[in-house]
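Then we have chain A:
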Amino acid sequence: MSKLAKLTALAGASAIVLAGCAANEVDADPTATSSSSTGETTTAALSGTLDGSGASSMAAGQEAWVAAFQDANPGVTVNYNPTGSGTGRDQFEEGLTFFTGSDSSFKDEELATPHPNCSPADGAVFEFPVWISPIAVFFNLDGIDSLNMSPATIAGIFTNQITSWNDAAIAADNPGVTLPDLAITPVFRSDESGTTANFTDWLAKAAPSAWVKDGANVGSIEEWPFLGEGAQGTSGVVAAAAAGNGTIGYADASRVGDFGTVAVGVGNQFVPFSPEAAAKIVDVSSVKPGRPDTTVAYDLARDTAEAGVYPVVLVSYLQGCMDYADDAMAELVKAYAGFIISEEGQNVAAAAAGNAPISQATREIAQAILDQVQ
Partner candidate 1 sequence: MAGAKATKAKVRLGDLVFSKSATAAGTLILITLAAVAFFLFIQALPAFLPEADFHSKADNPLEYVAPFIFGTIYGSLIALVIATPLAIGIALFISHFANRRFAQTLGYLVDLLAAIPSVVYGLWGILVLAPFLNPTYVWLNENLGWIPLFEGQVSATGRTMLTVAVVLAIMILPIMAALIREVFLQTPRLHEEAALALGATRWEMIRMAVLPFGRPGIISAMMLGLGRALGETMAVALVLSPSSIISFALLTSTNPNTIAANIALQFPESGGDYRSLLVGTGLILFFITMVINMFARYIISRRAEFSGAN
Partner candidate 2 sequence: MSKRIDLESLNVYYGDFLAVEDVNMVIEPKAITAFIGPSGCGKSTLIRTLNRMHEVIPGARVEGHLRMDGEDIYAADVDPVKVRRQVGMVFQRPNPFPTMSIKENVLSGYRLNNNKMSKSDADELTERALKGANLWKEVKDRLDRPGSSLSGGQQQRLCIARAIAVEPDVILMDEPTSALDPISTAAIEDLAVELKEKFTVVIVTHNMQQASRISDMTAFFNIAGTGMPGKLIEYDKTEKIFSNPSQQQTEDYVSGRFG
């Protein structure tokens, strides 16, 4: 019996040792960039837990923001759960979260839906872009690093109409490239996602005659409408594409790594993705009309023929309440969102994820909205 007691004591002791504080939490890591200011919003010592969820495409950016923000405010914990945009908005609508990162702006009916964490529940919400990132169309083919494809070709591939890599449609745009006689496996997101919504939005507008199912344009859709190789989340798509030969997929450009990428047809030329080319689309697009002035949402000109614009982009919004039922939460959201749209915040994200920072003008509009949050 005493042996048993000793054993238990030993197990207990080792558990206590293990349960010591995490080295990176109580004493902030001195090598971290905590010395730099995090903007005017972090004046008082903040504390609490802020839960948000939404687009997984901006997970890398959120991770960078959370890290920098928590370094500056050790009492705060921000949980950003990259669940996908639709779910993020659903969870916000259910009162499970206090802000959402979303790849698509609020739908009109969502603007009218009550949000339990707002005061009043059917009160105003804010929405402004914080993240612009190109969606890369990438493929896994031995020995080929880049290909040119028109929107119609890409639509043909993803609707399972073009099934082989040496199809005439691909060959025509890529003179001099030896294409293998290999089946194309399109990989798509099996979960609902803003990346899919933006990608299909572009297909619907830039290749309206090819992006069809049962004779009708499929339009922009968050859940993939065709059969094939589905994978969960951006990581799943990347892993599935890596596992097979002859795969093609779409994902946030920051995640495509060593894959070959597609330069997409815009007007008469082919444009490879880059943050700069992606950022240009906002310049040629207009703000959606007829919405509350606490929301800034773009009608993206996907079918533009403007030179040097990469139209397969994802513009993600930060969404929350204008007036929170819980004042402490309002303060946390203001501080965190303020950091995100600050120049430093945008640079932190761009450094971590390689996306395009939002413009000075957009940041100022966003800050003006945020100042009214209470």
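One rule holds in what follows: a contact is a pair of C-beta atoms (placed from the backbone, for glycine too) under 8 Å apart; a residue touches a chain by one contact, two chains touch by 3 or more; residues count from 1.
Per the selection procedure, all candidates are chains of the complex that A comes from, given by their letters.
Please read these numbers as outputs of a predicted model, since none were measured by experiment.
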| item | value |
| --- | --- |
| Complex member in contact with chain A (any copy), out of 1 or 2 | 1 |
| Touching residues (chain side chain A, partner candidate 1) in the complex | 81, 83-84, 86-87, 90-91, 93-94, 96, 183, 185, 187, 190-192, 223, 227-232, 239-240, 243-247 |
